[in-house]
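To keep things clear, I will list the structure first and then write my remarks on it.
Removed from the display is one protein chain of the complex; every other protein chain stays in position.
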Amino acid sequence: MMVLICGLLLMLIGIWAMLIKKNIIRIIIGFSILDTGTHLVIVAIGYVKHATAPIVDKAVNISQNAEGGIQVLGKVVDPVPSALVLTAIVIGLAVTALLLSFAVRLYKVGNSLNINDYEELKW
Amino acid sequence: MKELFNTLSKQFELTDYQSKRDNQAFVTATSSQLVSLLTHLRDIHGYTHLVMVTCVDWLEDGKFQVTYLLHNYATKTDLGIFVFIPRDNPVMDSMHHLWEQARVYQRELHEMFGIDFPGSPGVYKPMILEGWQGPPPMRRDFDTKVYCEDTYSNRERQHKEPEQYMKEQLYPED
Amino acid sequence: MSIAFKVFWAFISLGVVTVWGLTLNGMVHKIFARVQGRLGPPVWQPFIDIIKNNAKRTAITHGIMFYLGPVFRIAGGIGTYMFIPVLFGSAYFSNFSLSGDVLLVMYFIFFGQLGMALGAGEGGHPYSAIAVSRGLAQMTAFEVPFALSVISLVAQYGTLNITEIVAAQQGGFLRWTLFTNPLAVITAMISMLGMNMYNPFSVVIAPQEIPIGPPTEYHSSFLGMLATNRGIFAGAKLVLFMNLFFGGATNLLILMLKTFWIYMFSVFVGAAYPRFRTEDSIRFFLTYPTILGIISVLLFSF
Amino acid sequence: MKDDDIKNDSNLTVEVSQTPIADYPDWRKDDKSLTNAGLSEEEQDWFCDARPQPAKKSWQIMENFFNWARSNSLWILAFGTGCGAIELRPLVTARYDISRLGMQPRPTPRQASVFMIGGYVSIKTLKRIVRSYEQMQGPKFVVAVCSCAINGGMYWDSYNTVKRIDEYIPVDVYVTGCMPRPEAVLAGFSKLKELIKAGKAEGQNLYAEKFDWYKENQKSVIKDWNMPDYNW
Partner (left out) sequence: MVNPMLLLAMFLITAFLIALLDKLHRKISIYTIYAVLLIASGMGFWQLNTLLYNPNLSVVVFSAGFSAPLSISLQFGVVEAVLVALLNLFGFLGASYLYRRFLQSGAQAIALYLLVLLGANGLVLTRDIFNSFVFLEILSIATYAIIAVDQNKNSLVAGIKYMLAGGISSTLFLIGIVLAYRYTGTLNIDTWLSLSPIKTPGYTVALFLMAIGVFIELKPFPANGWALDLYQSADKGVASLISSVNTAAILFLYYKLMPLFTPALLEILTGAGLISFVFGNLIALRQKNASRLLGYSSTAQTGLLVFSLGALSLLGLPQGMVLRIALGLFITNLFAKSGLFWLCGVTKRNNLQDWSVLRSDSGLLIIFGIFAVALMGFPPFPSFFAKWQIIQIFGASQAWMWMAGLLIGSLLEVVYLMRWLGFAAKGESQSTLEKPFSKLFPLMVSALGLASVSYYLTLMYPQIGTNSIYPIMAFILFGLIDILPVKLKGVLAIAALSLWGWFVLLPPLPLMGQLFALILVGGSIVQIFAFMRYQGAAEGFFPSLTMLIFALGNIVLASTKLQFFLAWELMTLAAYLLILKGKKARVAALLFIVFSSFGAYLMLAGFSMMPNTVEGYLIILQANFMAIDWLPALLLGVAFLIKMGAVGVHYWLPAAYSEADDETSSILSSVLSKAGVFGLLMVLILISRFVSSSSISMMALGWIGVFTAFFGALMAVFQEDAKKLLAYSSMSQLGYIVVGLSLMTHLGWVSALYLAVNHLFFKGLIFMAMAAVFLRTGTRNMYEMGGLIKKMPIAFISVLMGIIAVSGVPPLSGFGSKWFIYTSLLEQGRYLQTALVFFSSAIAFLYLYRLIHTVFLGQAKPNQKDVKEAPIWLIIPQGIFIMAIMAISVFPNIITKPLSLAVGDYIAKPEWLNWDGYNLVLNSPTLHGNWNGNLVMYVTMGVFIIPLIWLLLVNARTQKVKQFNIVFAAERPYKPWTTHFAYNMFAHYEKALGFLVKPRVTAFYKGVAEGFHSLSATLARIYTGNGQTYMLHIFLYTIFLYLLLGVK
């Protein structure tokens, strides 16, 4: 539960940073925080109390079921969100990296990192 | 009027002040100063009305006397300005920019006396004498009678004493 | 009735109206003169003028439309007359009125005006065109009250047929439209002032200003033809008014009496009033007579 | 005044010496068009260049009838050419009332049959007179009023006034006086009527026949001839 709240809090901080900060780098940081918060939230949603990680080792009781599939007997956390988070982290990383590279290039071109300085395109 | 003459004399070369009436006077100016004098009179001394522009031919003196008559509405006075110019090759400065109507007077003077007003609009257009080819007819050396006899055929006159004639006509029995 | 017979009587009737119309014109000049304290020209002066104009030895023409202008004009006059029944109940003096109703007559009036305007236009004289523009503008205005009064008659009698309108007015002078629908008659008489172009609506021919309007360039036999048409056209219009509003006529004497007095109305007004400007006369026609006309229409449409 | 009075007053008019159209050759039939030399090339397109032709008369009986009609329907060209023109105005008033004689002022030359020249004629006016006269349709008559029109009058030595109108257009009747009274003008018109009825007012044909002579005279005084030779 704490994780969930933390995640939500991080999300809010991220949004706040994105909306308030003028420096593009800070906005990107805000985005990063938002991303992290999201990941936390996802993990928290998949979490089951007192459960172990969804890794087939001795902490998890498994047995063959009738059809020959694997049946998890003990409590494990839902593996899917964790898998999702892995993907999401990768994606988030890519996006952040791209954003940063954009910021660098923008600085080279526009000599400023203030987002208010880039308003030529409008209306 | 005299004061005006005195005032003006300080700036302009004016001579020969003649007072005809209390409210009418004539002065003589030089042709080179005329336009500035007229401007001065119009703008400073209130002579805002150009009454007329006319000309007198002083044949014997070999001069034209161009007369500009101005009127002041405030003081109800007339001021005439004489300008003498030579008769042969008479040229005057045009003052149509001061009074629009001056162009008509100048056109007429050109037609009747042959005075040139360079720059005056339409000054060479015939005004009354369409197709006139003789000398300017108002010059005194132009003999209108000779011209007339040369140009127009005469009808032989029947001289009758009017009184007698009418008596014969109306009361023949008397 | 054979067609030849009809044509023959149409000619007779045309002759009658020409003579009568021109005589009326002569009388008008006489009356104007007497109003002004003059003796005035003899009543037959219009005839002399027409003879003289036709006897002119030279003539010029500006072109084919100029030449045809007076022809159009007189054809308009004669045609208008031809479509009006002259005497009620007379087989001889009904012209070709069976070929149309009052609408035809109202529109045939335009025939001559349009042709004349075209001829005057080809004359190339700006005054002609000015006068035509004035005349047309004034015409649009006075046609409105006239149309309203005709519409009022239609509402009253339920017919556009002139003969039927006359028939409905038979039986005593109290059955004339003049007494059964006075508003319409007043409206129509006011618009007739405009039609006849006497003062105060004479700006079209304004003799001093735009020398007598459209016919500025017309002369000689052209002018003679136009003068003839003045008689015919005046006659035709008077007969129309008599038929529509004053009970028609059963013989020529009554016709002459009635048309004389109808004509005299506009003549008297013309003798007594100064002239309107074009826009003033338009405004005039579109206000008081139009309102009167609308009232008369409304009275009979409910 | 009554008609009889006018007849009695006919002695108010004067016979003047006739125009010296000496042995000037008549117009030639093969001569149909004019040169219009006074016009620019562009203007040539705008004016008719036909030459006026003497009009044929109809049969005598018809001509008599027409002359009667013409004499009883004199339409005056109301063109005030000089100070005598002021005398036309009283004529249409109640006192003299020419309309009873079938006369009326007419605003356009096309429709008028009498040209009343009202007094002195300056060169500038002469040009207009010629133009208007030529624009009238024949038969056309000219009544010249005032001494000035006869011999120059008080302008006898003016550099700009012609002294004999009949050198420039044919004149039917002169009325003397400076200025003549309306009665005299009226008498002039009566005289004209007599002439017309007698078939003697043939100024139009005279003008056409001796056209070249008239033109020569006109052009000798009108120096800027910027109109066609005949103003149709």
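Note that the chains are named A, B, C and D in the order they appear, and that numbering of residues resets to 1 at the start of each chain.
We adopt the following convention: a contact is a pair of C-beta atoms (placed from the backbone, for glycine too) under 8 Å apart; a residue touches a chain by one contact, two chains touch by 3 or more.
Since this is a predicted model, take the numbers as computed values, not measurements.
Asker: Any idea which chains on screen the missing one touches?
Answerer: A, C, D
Asker: Given that one chain is not shown, which residue among D:108, D:147, D:160 or D:190 touches it?
Answerer: With D:108, D:147, D:160 or D:190 as choices, the missing chain is touched by D:108.
Asker: In the full complex, which of C:43, C:155, C:256 or C:271 touches the chain missing from this view?
Answerer: With C:43, C:155, C:256 or C:271 as choices, the missing chain is touched by C:155.
Asker: Pick out the residues on chain D that sit against the missing chain.
Answerer: Interface residues of chain D facing the absent chain: 42-43, 45-48, 50, 79, 108-110, 128-129, 131-132, 135, 226-228, 231-232.
Asker: Which positions on chain C touch the chain that was left off?
Answerer: 7, 54, 58-65, 67-68, 70-72, 74-75, 78-79, 82-83, 96, 98-101, 103-104, 107-108, 110-111, 113-114, 117-118, 121-127, 129-130, 132-134, 136-137, 139-141, 143-144, 147-148, 151-152, 154-155, 158-161, 164, 211, 216-217, 220-222, 224-225, 277-280, 282-283, 286, 293-294, 297-298, 301
Asker: Tell me where the left-out chain touches chain A, residue by residue.
Answerer: 15, 18-20, 22, 24, 27, 31, 34-35, 38, 41-42, 45-46, 80-81, 84, 87-88, 91, 94-95, 98-99, 101-103, 105-106, 109-110, 115-116, 118-123
Note that in this section only the chains that are shown with their structure count from here on.
Asker: Rounded to the nearest whole Å, what is the centre-to-centre distance of chain A and chain B, using the mean of the C-alpha atoms as each centre?
Answerer: Computed from C-alpha means, the inter-chain centre distance equals 107 Å.
Asker: I'd like to verify one number: the distance from the centre of chain C to the centre of chain D, where each centre is the average of its C-alpha atoms, in whole angstrom.
Answerer: For chain C versus chain D, the centre distance works out to 37 Å.
Asker: Once you find the CA centre of chain A and the CA centre of chain C, what distance in Å lies between them?
Answerer: Chain centres of chain A and chain C, defined by C-alpha means, are spaced 100 Å apart.
Asker: Building nodes from the protein chains and edges from chain pairs that touch, which of line, ring, star, complete or other describes the result?
Answerer: other
Asker: Spell out the part of chain D that touches chain B in their complex, as residue ranges.
Answerer: On the chain D side, the touching residues are 11, 16-17, 122-124, 127, 150-152, 156-164, 167, 220-225.
Asker: Under the touch definition given earlier, write down the residues of chain C that touch chain D in their complex.
Answerer: By the definition above, chain C touches chain D via 29, 33, 36-42, 45, 48-49, 51-52, 55-60, 207-208, 211-212, 215-220, 223.
Asker: What part of chain D is in contact with chain C in the complex they form?
Answerer: On the chain D side, the touching residues are 48, 55-57, 65-66, 69-70, 72-73, 93-94, 97, 99-100, 102, 104, 107-108, 110-111, 113, 137-139, 204, 232.
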